[in-house]
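Structure first, then comments.
A single protein chain has been removed from this complex, and every other one stays in its place.
Going by the order they are written in, the chains are A and B; count residues from 1 in each one.
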Amino acid sequence: MTLTLGDIAKTIGAELEGDPGCEIRGIGTLENAQTGQISFLSNRRYASFLKSTRASAVILQRADRDLCPVARLVHEDPYLGYARTANLLYPGVVTAPGIHALADIAPDAVIHPSAYIGPHVTVGGNARIAEHAYIGSGCVIGPNVTIGAGTRLTANVVVCAGVKIGARGLFHPGVVIGADGFGIANAGGQWLKIPQIGSVEIGDDVEIGANTTIDRGAIENTVIEDGVKIDNQVQVGHNVHIGAHTAIAGCVAIAGSVRIGKRCMIGGASGISGHIEITDDVVLMGMTGVPNSIKEPGMYASAIPAMDVASWRKNAVSFKRLYEMNVRLRKIENKK
Amino acid sequence: MTLTLGDIAKTIGAELEGDPGCEIRGIGTLENAQTGQISFLSNRRYASFLKSTRASAVILQRADRDLCPVARLVHEDPYLGYARTANLLYPGVVTAPGIHALADIAPDAVIHPSAYIGPHVTVGGNARIAEHAYIGSGCVIGPNVTIGAGTRLTANVVVCAGVKIGARGLFHPGVVIGADGFGIANAGGQWLKIPQIGSVEIGDDVEIGANTTIDRGAIENTVIEDGVKIDNQVQVGHNVHIGAHTAIAGCVAIAGSVRIGKRCMIGGASGISGHIEITDDVVLMGMTGVPNSIKEPGMYASAIPAMDVASWRKNAVSFKRLYEMNVRLRKIENKK
Partner (left out) sequence: MTLTLGDIAKTIGAELEGDPGCEIRGIGTLENAQTGQISFLSNRRYASFLKSTRASAVILQRADRDLCPVARLVHEDPYLGYARTANLLYPGVVTAPGIHALADIAPDAVIHPSAYIGPHVTVGGNARIAEHAYIGSGCVIGPNVTIGAGTRLTANVVVCAGVKIGARGLFHPGVVIGADGFGIANAGGQWLKIPQIGSVEIGDDVEIGANTTIDRGAIENTVIEDGVKIDNQVQVGHNVHIGAHTAIAGCVAIAGSVRIGKRCMIGGASGISGHIEITDDVVLMGMTGVPNSIKEPGMYASAIPAMDVASWRKNAVSFKRLYEMNVRLRKIENKK
């Protein structure tokens, strides 16, 4: 799509310093953009590329304006300005509706005529697929599943029996929604499986990354509220409840019955223990371990940063004496 | 399914205090159960819901009996009582046998007439699928694979060439069994792949969670013994041996040639280094790192719990001085 700088500035809410008729056909990085592309500066790591950029225009904060050799779109949040511009320039593909001849559809499934069902798809009994939904190649939709309007399952996504997914969702390849939770009881040294009779409810505008898994509830439902964004390879255990507009980066492990509040940001590779609660507006840095509830909004962390292996060997061994060191320290203090 | 309280009490081995003819049609949580549902109290976090529950009956320990306003099933292990009750009330779906017209079956595969093969399934040459097995949509069964009686592969499960799976297994969507192990040798700065000529042997009554991967052996087989339960997104490297009735929570990473004993419980997001041994009856808390063999049964842990980010910054930096702090401490002690 081609747009003028004037149109972009107006739509994203930026102040334009440059030719409003200049045509923009795409987005590029400050370092590599070409004529006809727009760029942006939000991360300071890339500020040095500004003065030599060949972009036709740059979205930036007022403070960076004077360093910019080309047309400027001044925006208080250049990253958001970039996001809006990208949505204008790359509006997404519209797929023609229809059911592929190699799909297997249960006779009583209800599929809106504007939906697309790709090859090698399975749709189970009494499933309901709403208008403009997209079910890509190899997806498996279990019985009694509901898929909301405009929701896209890209490819090889599995949605198990009875799961409800809202509108405008985006589910990347390999996602599994509604597999059994890890419910087992010990019976004399052996494990007895517990039927997982709950389901999963997913709100509107939810995006789920590739190979992420969200388990069905043991008794009640696992719940993902509106606007939640989850990256790749995240594990969400049974009966987890994730509040609206929370974002979860890749490889996070969330044990069963965790309750996460609204607008949280969970850093990649973090782990959250079962049956605890994280309140609204909590930010976890990457690789944080959360064994207990977090009741105050704020930023939390626990990762140990990498060090050279010789130092690490000595320090990691010393960790086992940490409590004892504190005792010894107190003993010395008390002697004074 | 509808059962009477009397029948449930008898079958699960509980002492009934209430009307044995009361009809139970399902399970609910203490907080949300309705008339006709049975509930249970095992986790103390939920004890406060007992006195106001609307369940028709509650499975609980003798000590909680007097706080329960409705019919009671006294059981020494209420969680196990719940598990058994759930298996009575929700006995699982029986699928009609047959091979779907959109499955691709090698001419010399041997499929029992009571097995089910779904749409978009591939079954390779000389594969053997036993009675009442269920191979759901999109599964890929390689050549020479054996699937035991009653084992269920729900959807999009891949079982590579030569893998043997026992009876009554349950494999959730996206599971991959028998992909190549990570075997590479360095040849002058480049990696030479090593053919992975072993396979995978999985015992009876094994459950494997969604998107979990279990690699084939480099030379001999990777082995998962009877009754092992593995949660979602676990990685099991080549030549790992997991003893009977061990349970592994989500997102655990197990490197190659690890030997884990029987009846272990491995907490979520733990990591186990290659070529080590963990004896029987070991419990790892979540996010534990295991670089060396564990020779004594017991509980182990190593995770650092989350703290506010300001404290974390100071403490994480100090970690790099931990050994040096110990040296300084000893120096002061020695001066006395």
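A few remarks follow.
Assume a residue touches a chain if its C-beta (ideal position, glycine included) is under 8 Å from a C-beta of that chain, and two chains touch if they have at least 3 such contacts.
The model shown is predicted, which means the values in this text are computed figures rather than measured ones.
For the chain left out of this panel, the touching residue among A:Asn186, A:Asn232 or A:Thr279 is A:Asn232. The chain omitted from view is touched by exactly one of A:Thr29, A:Ser48 or A:Ser293, namely A:Thr29.
Considering B:Gly6, B:Gly36 or B:Gly271, the position touching the chain not shown turns out to be B:Gly271 (whole complex). One chain of the complex is left out; on chain B, the residues touching it are 102, 104, 120, 122, 138, 140, 156, 158, 160, 174, 176, 179-180, 182-187, 189-195, 197, 211, 213, 215, 219-220, 233, 235, 237, 251, 253, 255, 271, 273, 275, 283-285, 288-292, 294, 298-305, 307, 311, 314-315, 317-319, 321-322, 325, 328-329, 332, 335.
Listed by residue number, the positions of chain A touching the unshown chain are 26-29, 32, 43, 45, 77, 79-80, 82-84, 86-87, 89-90, 92, 100, 102, 118-120, 136-138, 154-156, 170, 172-174, 205, 207, 209-211, 227, 229, 231-233, 245, 247, 249-251, 263, 268-269, 286-287, 303-309, 312-313, 316, 319-323, 325-326, 329, 332-333, 336.
Everything below uses one rule, namely that only the chains that are shown with their structure count from here on.
Look at where the CA atoms of chain A average out and do the same for chain B: the two points lie 25 Å apart.
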